[in-house]
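Every protein chain except one is present and positioned as in the full complex.
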Amino acid sequence: MNEFLRTMLFLPEQASSFAEQVDQLHYFVIITTLIASTAVGMGAIFFFWRYRRRVQDQKTPHVEPTVLIEALFVAVPLLFFVSWFVMGFKDFITLSTPPREAMDVYVMGKQWMWKFAYPQGPNSISTLRVPADRPVRLLLTSRDVIHSFYVPAFRIKQDALPGRYTQTWFTATRPGRYPVFCAEYCGLTHSGMIGEVVVLPGPEFDAWLADQQRGLADRQDAQDVRAERVEPEGSMVEQGRVLATSQGCTRCHSVDGSNHIGPTWLDLYRRRELTTEGKAVEADEPYLTESMMDPKAKVVSGFDPVMPSFRGRLSPPEVAALVEYIKSLRSDRVVLPTPRRGKL
Amino acid sequence: MEARLAHHFRAIETQRHAERLGMWLFLATEVLLFAGLFCGYTLYRYLYPETFKLASAHLDVFLGTVNTVVLISSSLTVALAHHFAHRDRSRMAGVLLFVSVLAGLAFLGVKAVEYTHKFEEGLLPGRYFHAEGLTAPGASMFFTVYFLTTGLHAFHVVVGMGVLVWIGVRAWRGEFHANHSMPVELGGLYWHLVDLVWIFLYPLLYLV
Partner (left out) sequence: MSTAPVPASFVPGPEDPAPGPPHYLKDGTTVRSWLLTVDHKRIAILYLVSVLVGLFLGGMFAMALRLELLTPGPTIMDALTYNRMFTLHGVTMIFLFMIPAIPAVFGNFFLPIMLGAKDVAFPKLNLLSWYVYVIGGALALWGMVHGGADTGWTFYTPYSTTTPTKVLPILLGASIIGFSSILTGLNFIVSIHTLRAPGLTWTRMPLFLWSLYGTSIIQILATPVLTLVLLLVATEAAFGFGLFDPARGGDPVMFQHLFWFYSHPAVYIMVLPAMGVISETISTFSRKNIFGYRMVAFSSLGIAFVGFFTWGHHLFVSGQSTFDAGAFGILSMFVGVFTAIKVFNWVATLYKGAISFKTPFAYICGFLYFLVFGGMTGVAVATVSLDVHWHDTYFVVAHFHFIMVGAVMMAFLAGLHYWFPKMFGKTYHEGWGLVAASLIVLGFNATFIPQFLLGNAGMPRRYYAYHESFQALNVASTAGATLLLFGFVIIAIYLVLAFRFGGPAGPNPWGSRGFEWVTASPPITENFDGEVEVTGTPYDYQEDQPSVRVTPEAE
């Protein structure tokens, strides 16, 4: 039944856990719409015939609705619409709430391509490799204008904004290749800003990732539709470590727990801090990013507001690399950062 | 000159009611026009509270206060003008209207002085911002909002002055009396709106 309706409605295959959920509501809404328009249409046509004009100045009775009829006219559509809202919003909350164990991938849209960066692995252009049956969280931003990351087969879409991170997540349920479109008009080659999600079975994905981490940069996948460039300098964490020195962060921030001019980075990720204005903040990705761009916004209590802004001095991938580096600095020595559930 | 009953109105009282209603509706549209800018101010103030406070300190509170007093007084003179027009003292109304126009000129003059200061100190919107000492993001945004709101307001002051000049000339020529003072009333209403917008802008930009 699902397959029949899906094909009739020209919907793409359902390749994510979310797609199957969403399509159920889709069918409900569209079928109701078709029934309602047909009913109205048929009702009207019946009336045309039954009450056609027989004499030129025919008189007609004055008919007024009863309170019951008026109440039904209001209640029936309202009931349908509100129930659709409730079902839809429930699904939307699911979509807005990535699970704790989701694997992060940084996505950057720029005119006119998509770039992907894995915390534990390489960067790539246009091709996003993910494991099947494991939740993946996408952290999206844009280098220039607003883009929108759209995977029809997953039924997901999220705008990528300059200067900010937005997020979405999915669990791909079938291995395969699925197109990615840009869905927010962004200029000349908006329609050429195509990408691809390659869903690999779990073990294959792990093997691929391990390969990349070992720096086997020159291997080209013969099945690749688009060339994929792999940065050989290693993981984002490593890039972040290099940047922390080259950009001068370590002049004020230690990585060993000692407080210097600025708070220590050890165990900083998701640490609860108090600001000089008495507000409690959690040092999550947005806070860390904000501190680099606008350091005076939320200064940790006990420190002076002397940190300079790195706006314009760090590109988004570099900011992301520093964030990943900070996330890796844990005194309990877990190697891979485990992103937790939560909104950005 | 008498107030002329237009051919499509049934009574002069209805016509007056229509004119007043029309002006109030127009003032509502002006409020909505400024509302968008106030929303922008609110958003950016919320995002950059400290910076806005710091940037606001670069505005001259004394000059801002002078302007507020000038504008409020001009609203008073405009209201008085209507009072006199309604009591058959059209010439007096004309005088008061010209005084209001002068107040408007004074307002614009003070604003010109303030704007010049800003140019000199580099406190300008967006990519023209090059002030020393104010480096936090959001600083240039304060001045973007400042120039856009006060600029749009100043444009309305100019339009209002034009309206008052036109009515003032007619008043000086003795046109208005108890049965015909609508133009003074309606023009006055417009000027009061211009004043009211400033009364909101002044504390938001200068005082907090």
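Labels for the chains are A and B, by order of writing; each one numbers its residues from 1.
Simple rule for what comes next: a residue touches a chain if its C-beta (ideal position, glycine included) is under 8 Å from a C-beta of that chain, and two chains touch if they have at least 3 such contacts.
What you are looking at is a predicted structure, and each value in this text was computed from that prediction instead of being measured.
Participant: Tell me which residue among B:Leu43, B:Ala57 or B:Ala112 touches the hidden chain in the full complex.
Facilitator: In the complete complex, the chain left out is touched by residue B:Leu43.
Participant: Among A:Glu64, A:Asp256 or A:Asp304, which residue is in contact with the omitted chain in the full complex?
Facilitator: A:Glu64
Participant: Kindly state which of the options A:Asp159, A:Glu204, A:Glu238 or A:Asp267 is in contact with the chain not pictured.
Facilitator: Missing-chain contact among the listed residues: A:Asp159.
Participant: Which parts of chain B are in contact with the chain that was left out?
Facilitator: 6-9, 14-15, 17-18, 21-22, 25-26, 28-30, 32-37, 39-40, 43-44, 47-48, 125-129, 137-141, 144-145, 147-148
Participant: Residue by residue, what part of chain A touches the chain that was omitted?
Facilitator: Output for chain A: 9-12, 21-22, 25-26, 29-30, 32-33, 36-37, 40-41, 43-44, 47-48, 51-65, 69-70, 73-74, 76-78, 81-82, 84-85, 87-93, 95-96, 144-146, 148, 150, 152-153, 155-159, 161-164, 166, 179, 181-192, 311-312, 343.
Operating definition for what follows: only the chains that are shown with their structure count from here on.
Participant: Can you tell me which positions in chain A touch chain B when the two form their complex?
Facilitator: Residue list for chain A touching chain B: 293-294, 296-297, 309, 311.
Participant: Once bound in the complex, which stretches of chain B touch chain A?
Facilitator: 48, 50-51, 135-138
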